[in-house]
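Working notes, beginning with the structure itself.
With one protein chain held back, the other chains of the complex are shown just where they sit.
The first chain written gets the first letter, and so on, giving A, B and C; residue counts start at 1 in each chain.
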């Protein structure tokens, strides 16, 4: 397998790709050596994400979910990158990383519980190395750098991977995180999902730079653009960046060039700011379809396989929904008891008053 | 005259220079066409800066000044850039821009008054387009972009130039300013004085990027490194960047490669973090000496000229000192009356109480 | 005269001020093409064009910082922040610059800037979408802070804010963005900053609140009346400067007072009101001034948000307690 990092110069507009939009292998020498099981697992996670996403939207419309930010269209970017991350490494998600989190070991019912409005869903199980979802855009890359740097100081063989969007690159904290990572050679992979929009703001309005990948030049380390709808390319490049981080090679910036096929969130109406034609153009580049063709070519996919898979993941999603919906509601105490290790008198007084009011 | 912007690629480590350290012309075709008067004025401002700087340090040691941040070593960077700025354009200084501000028309007594601890010294006279000094590092580039953008919206033929240091490039606000400038093609020149230190932190610790100039790539516009101790190169390149801004060409980032020969401020002790050898290396590259040799070569400088000049500027500095020292002390009202256009009752109440206490 | 909600009233004020004064520009995330995530700026881009209705990159400090440069240069920017929870990246620009340009330059420059944002809880939103930290802003010398609670006030106060020569933070109670409709005059009018509004007179107890806490305060007052307690309900409206005369006059009349706010209790603006009443009207007090507030906790996600927000039941209980002190 050839090296992908450094081979694609963002200043020349080069983008790493293995599968083209029709699922044809355009760069066979870059193809990662994955077992058939791995390939099928990647596919399954993408399909699971799509099904869970659809369910979430439906639940939201029925008032059973709060606001939700769909993954649709970005399955390859999330699944490919998360699958490349070793279990002992840490992931730092935003609100849009349902698929990545599930790949990393987050129970789907937890993600659902969170979006149903219970903080408990934001706590990864012990042993699953995922930071709680960060809502303020662009702020959590600093945490990923801090954790990576701490691992380095402690001598742990641990790297971190942080997700953020094209919009996130405009925040000051993104800049400070990239800069600290460069200076301290933190083992961090900055994984930018350039899905072309920050709510209604198109990518071209976000920055005058031709690519986001070239932003890494400002910090003295490698940035690379990858076809974010090509799960193989995303996997391969993330794997290499992670390996580099573990080997002491410092940070990498990956721009996954993709598209958000759905609304920004369930509160958004994307038809206000983009055309049908544009969406159709990207529907043709659907990451799942493309990978399906590839699998079919390898004899790993057929109609009945698809049907079985859909059944399986639909059941899984329904079960997760049930579990999350039947979770006990938070108590008044739950609002207070995690603010500090021990409740100060102020909180005790306020809680007592609340309990009194509730009768 | 050739174009300097774009000719020097920071990624290749190229730096614009006209005069070398010994005052020899190394790039005659770039030499700006300045009259003898202009050349002598540039020199005079640099010498004035040096004399005023020395005076400020002396006054500070005598307790007649507050904390002061000396310019020494950066005279070419400040004078050359400020001299290239048309009167109708706006300047956004930090705490270290005494020389640049004086070139732009700020009375020296105002600068002194400010450092003696009276806010009144921070108000440029009507018609002198200088924003008040900004102390928080990296924050004022946003104001320069906002003002430039406002000028564009209003249809004014006005550009802005903002000063900041190598340290300033690490702040999030610097990033946001550069990014907004790129997106809105604001007529702003970002003038970075890379004086190799942010207090004790050496440039290499500030960012892993090989040059600061290359940071502009992240924002989609030109960045260029210039020998900051070469007043001709600084003048020429700033002039070109300003002309480009006026012509609708958008922002430019200039990294003036220079050195702070003195302490960070009068509260600092630079011997704690840098060697005599390093300082000696840079003393040899003194911007004033170098330009003097150049002028001498043109028959514009001689010993008696220097003596006359020193007498003149010393008198000017002494007069500014007197004026500033004899300024009436601020009154209690002065603390209150500029907080809002009209004092709210809270301030009136607090002022009344203060006056009562003072008897 | 049309019946408008708060969103429409603000939209109308923006339209009229932009029409009247070409120095007024609007900028922020999604304010243009999308008309704002709450649709407050709908129609402005179409009417006034890209030069005056500006979709910015995603950077709050950038929005406020460039708006400062614009304001000092001579425009009248009205910046929108998407939620108050995303104000904090811009806090340095507000506190270190917007609030200080006038005094730093001894009046040579000033900063006529408005920063609008939706604030407060109760819309079942994700984390950081329910903040109400007006006390922090009120503690920042050089800023003015305004919170309308009705469509009529929203329009009049926003017009005053835009015309004010100093930076004004304009907080919009998003829980009631569309909940209240009332007659809003088509013609322009201003409501002076710094004045509270007596919504209901009463001689037994003064109830102070603002923003989305005004409706439950009014409801509680109605309930109290049924039990013979006459509650005077006062909408503070201007958090800084606040209307000390109206506040003190009311307490001197009633001798009892309660402040209701949804912000965290400790160091909330309620504490300042209690301190002022203590200083200026202690001898009139027949009971301690009580505070009904949010908790010193993070605002909970939707499954528990009902626990957090003060409501009319709590208020009426507290009214009775204070009356029988």
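Everything below uses one rule, namely that contacts are C-beta pairs under 8 Å (C-beta built on N, C-alpha and C of every residue); 3 or more make two chains touch, one makes a residue touch a chain.
All values reported here derive from a predicted model rather than from experimental measurement.
Here the chain not displayed is in touch, across the complete complex, with A, B, C. Among A:53, A:75, A:97 or A:176, only A:176 touches the chain left out of the display.
Across the entire complex, the residue among A:146, A:202 or A:249 in touch with the chain not shown is A:146. Only one residue from C:80, C:153, C:166 or C:296 touches the chain missing from this view: C:296.
Set against the missing chain, the residues B:3, B:200 or B:315 yield one that touches it, B:200. In the full complex, chain C touches the omitted chain through residues 61, 85, 88-89, 91-92, 95-96, 99-100, 103-104, 127-128, 133, 135-136, 138-142, 240, 263-264, 266-272, 274-275, 277-279, 282, 285, 287-291, 295-298. Seen from chain A, the chain kept out of the figure touches residues 90, 119-120, 122-124, 126, 131-132, 134, 136, 139-140, 142-151, 153-154, 160, 172-173, 176-177, 179-180, 183-184, 334, 338-341, 344-346.
On the side of chain B, the interface with the absent chain consists of residues 66-67, 95, 114, 116-119, 135-138, 167-168, 170-173, 198-201, 205-207, 267-268, 272-273, 329-330, 332, 334-336, 339, 344, 346-347, 350-351, 354, 357-358, using the contact rule stated above.
By our rule, only the chains that are shown with their structure count from here on.
With every chain reduced to the mean of its CA atoms, the largest distance from chain C is reached by B. Here the CA centre of chain A is 44 Å from the CA centre of chain B. Inter-chain centre distance (chain A to chain C, centres taken as mean C-alpha positions): 36 Å. Within chain C, the positions touching two or more other chains are listed as 56-57, 59, 61-62, 89. Each of residues 170-173, 205-207 in chain A touches at least two other chains.
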